[in-house]
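The complex is shown incomplete by one protein chain, all other protein chains being positioned as in the whole.
We just call them A and B in the order they show up, numbering each chain from 1.
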């Protein structure tokens, strides 16, 4: 590896933030200020609210760039810096400081969040131009950026949790932004519930760290990670993974993410493709010293990643909704990242690299989808599109570049980042190499299939929309979007093309991240020769694209969805029964529990009284008399509780 | 005339025999046995705040007796606010001088750091509650009945929702002060007998206050009767437990019970049955699950300002008492009772969180939320470490202000027939009144424990304390329960923001100065304690020992 003088693990020396970095809190404060002004200012800010919203994020991006450059000027051993702001929760042994951690990892995220965030803010000016609540939309977007920055900049797990809940709230508000659509409200609720399941895991992991170490600051937790017993480590790593699964839409909590596409498209691009959903990857990468010590935990991470990437691909093949296909594509790409970070020192940096390139091209793809839908009366069904490339050339070119990047066309960014992950997966020993490498390789082929299918159905072929009318009875008049929308798309397309080669050449990113993640190891020998993997990947992708062309490109696409389809397609259309699984595992027991409790609360005690009375008296008169007062049954439940309490005390004492 | 005067007089005498004349009640059996009884030391400075509150309450009774009707409201408001202010000044003066633990009045009252923290909390919360009670702008004439009882056979008896006419019954003010005084004694009581008297002093006025709603008279009166009956039931439990513990330890002093439990030559049956009964009485007041059954009915039926007072202050007093009893008297036997209270805490959290999901009335919903919160508080209370104590105290402070402000907001949302408490009426509230919806959303998020609100910090410190004390499984349940509970708070947020407003939906009253001040106070404290909890945690922090 390149870094010879640095420590081998991520527990680098932590310096104090000085100079320009002293004001790092501005990163969070700027968008938070924007959100506060827009929310509290009310209608007065309608006229200029969107401009303020963009300005704060662009300013934060500028300042983030300054910080980044400042940091590159330091020797790599001094790049991990902390900024103590104030002591947040001081009680006895429990000391939680509110501080920021500026290290290569967090700075990379700052640039991604503010950079992609700024592009999407600008795009939203055009996209939301007709919406009466545009100001509120920008307020929520600003809120999201602030919370996301807290998440990545915090220097303890508790601060991370603060940001974690914050982005959850912002995401919830934004999914439900068009709340007059019932599916939006339902989707928001679903996202919230599934995220809560993940949050519980994260919260319990934090408490466990606290119990053993008495602290949750990264520096101390990582330095003293050896004090955990191996059982505790496994539990903590799995609970953190549960949190990551909730936020990042990984199996078994993946079902909320596609539904979340009911929100406005810029939200899908910013939150549900580029930034928030990658928080799970960030969490695992950030906690790398813990995962390093728990190979079993990492194995589960890898397995979840591999499984999710496959189901994401399979379901993506079956959908006809533009954004839902992209959403399942996101699920599957994050699966790649999770798989990568599960590989430990072989993969942390690769996961982050794929996260960055994916941030560019997936945001671009979503903005392109938004642009298409914008020009098509908000139509999302790809069966009603076709031949659009002539009508929206800029959208077509930028989307096409994003497409090529995603399927891993040689030279574009997806090629470098995804290929590296597949290679690293094959680099594992024994069955792991075959299973995980095989899954990743198969995923690449399937990705090429469903993305090509999407491309062909939207931009090529017959103009099926000419014979149709949109749901509100208008003709379709596809047209190119205004410059305020196309310019961000062009910028992101440039990123999709160039980011990969820039980050991968000379292991630039991996070297940069070494102080945070440790050095990137390269597998010496795996189950397949190194040179063979890229060839296989490209070949399989080409095959996938060819099959897609054979299926949808060569013959006319029916406007109606075919009903009679084979079993696998039916399963994929049903999200591979992910919802049914969640329903059976979580929702139904919950409903039963609450029904049962309500029953006991309303009826049980009375029922007991009535039953008792019937048993004793047997006459209807007495029954009626005993039924008159509820106070009696309340008192009886108190009495019952007291008897139980006392009996339990006696049992504990004398048993 | 009615039971009002009866209770007033009863309360006065209770207060005297309980609070002021504790020297006598502290050791009545000694009086007959000895030739001469030395006068107990009274540290007037330490108990000054409590004395001021009782004196103010007595003056309030005199104002009721001798002032003409039209000046009563203004004089009572001034008197109550002055009393709480004066008590605050006395309190501040004492705290500025010393915070060392002292016991006074023959050791029946302990003024130590927990007492002082709880007194400060109670006084501040009571100030907010009195402001809500005094408000006459939201409900013209105030939220309370003009005449104490509905005339028999009168037109209004059957009409549940009609507003009773006339000015407001101003006895509510001295009653509030008596209850406040009782709560202060309850937190500071260092022996079980004083504690019992204080329990009655704080309860009796509350029973009465519940029945005074101007609208929905029958619901309100039903709530009062239910609360009274069940409260009397719980008091009996407490008293019987007290008697058994006296039989066990030959003393009602907490410290003497602690000494007795340290030895092992006595009947454990008396100890554990006594402890069980005593704890049940205390848990009832704190509305901890399975002893919570009164809570939804009473919260719903009572006039909203009174509900605010009960939800905030009674919870503080009850858990102040629970923490003291468990820490001082029963620390040595904690191995035996802790498992049982684990189970109680779990029941409370689960019942509160799950049943809250199905409520359709917003006051009932907050009531179930208070049951869940009582479970969380119990988790902190049974962690017998310094951290557990400070966590619980902080939680009480945080929860008190949030819930006070929440009920303040609830009182503002009104339809033609009074408060619009049915959830369906809250649909689309954000469109009619964005500020109200925003404030209420913030408070709900605080109750759910979302970071940057006091609710998060409170849960965090309580749960960490419990984990530190080896109760990790309990904390797992608690985290799960709070995740479930977050769902029903969120349901209200969804309803306010994402639903179409009903055509005949409620109006949001522009609050007068009093209510505005109270809500603002609650919201600001909730925010402050979330962003910078150090201010309060320092206070609840190191050296939080109980007086011996």
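Just so it is clear, contacts are C-beta pairs under 8 Å (C-beta built on N, C-alpha and C of every residue); 3 or more make two chains touch, one makes a residue touch a chain.
In this section, contacts and distances are computed from a predicted model.
A.B. asks: So one subunit is absent here. Using its UniProt record, which name fits best from "histidine kinase", "NADH-quinone oxidoreductase subunit A", "Monosaccharide ABC transporter ATP-binding protein, CUT2 family" or "Acetolactate synthase small subunit"?
C.D. replies: "NADH-quinone oxidoreductase subunit A"
A.B. asks: Can you list the shown chains that the hidden chain touches?
C.D. replies: So, taking every chain into account, the missing one touches B.
A.B. asks: For the chain left off this view, which of B:62, B:236 or B:524 is in contact with it?
C.D. replies: Touches the omitted chain: B:62.
A.B. asks: One chain isn't shown here. Among B:137, B:269 or B:334, which residue touches it?
C.D. replies: The one listed residue touching the chain not shown is B:269.
A.B. asks: Spell out, residue by residue, where the missing chain touches chain B.
C.D. replies: Spelled out for chain B, the touching residues are 1-3, 5-6, 8-10, 12-13, 15-17, 20-21, 23-24, 28, 31-32, 34-37, 39-40, 58, 61-62, 64-66, 267, 269.
Definition applied: only the chains that are shown with their structure count from here on.
A.B. asks: Per the centroid of Cα atoms for each chain, what is the distance between chain A and chain B, given in Å?
C.D. replies: 42
A.B. asks: Using the touch definition from the top, list the residues of chain B that touch chain A in their complex.
C.D. replies: 225-226, 229-230, 233-234, 237, 268-269, 272-273, 275-277, 279-280, 284, 290-291, 293-294, 297, 336-337, 339-340, 343-344, 350-351, 354-355, 357-358, 385-387, 390-391, 394, 434, 438, 445, 450-452, 456-457, 460-461, 463-465, 467-468, 472, 475-476, 479-480, 483-484, 486-487, 490, 494, 497-500, 532-534, 537-538, 540-542
A.B. asks: Name, in rising order, each residue of chain A that touches chain B in their complex.
C.D. replies: These residues of chain A touch chain B: 39, 42, 86-94, 96, 158, 161-162, 165-166, 169, 172, 176, 179-180, 185, 188-189, 192-193, 196-197, 199-200, 203-204, 207-208, 210-211, 214, 590, 593-594, 597-598, 601, 630-631, 633-635, 637-638, 640-642, 644-646, 648-650, 652-654.
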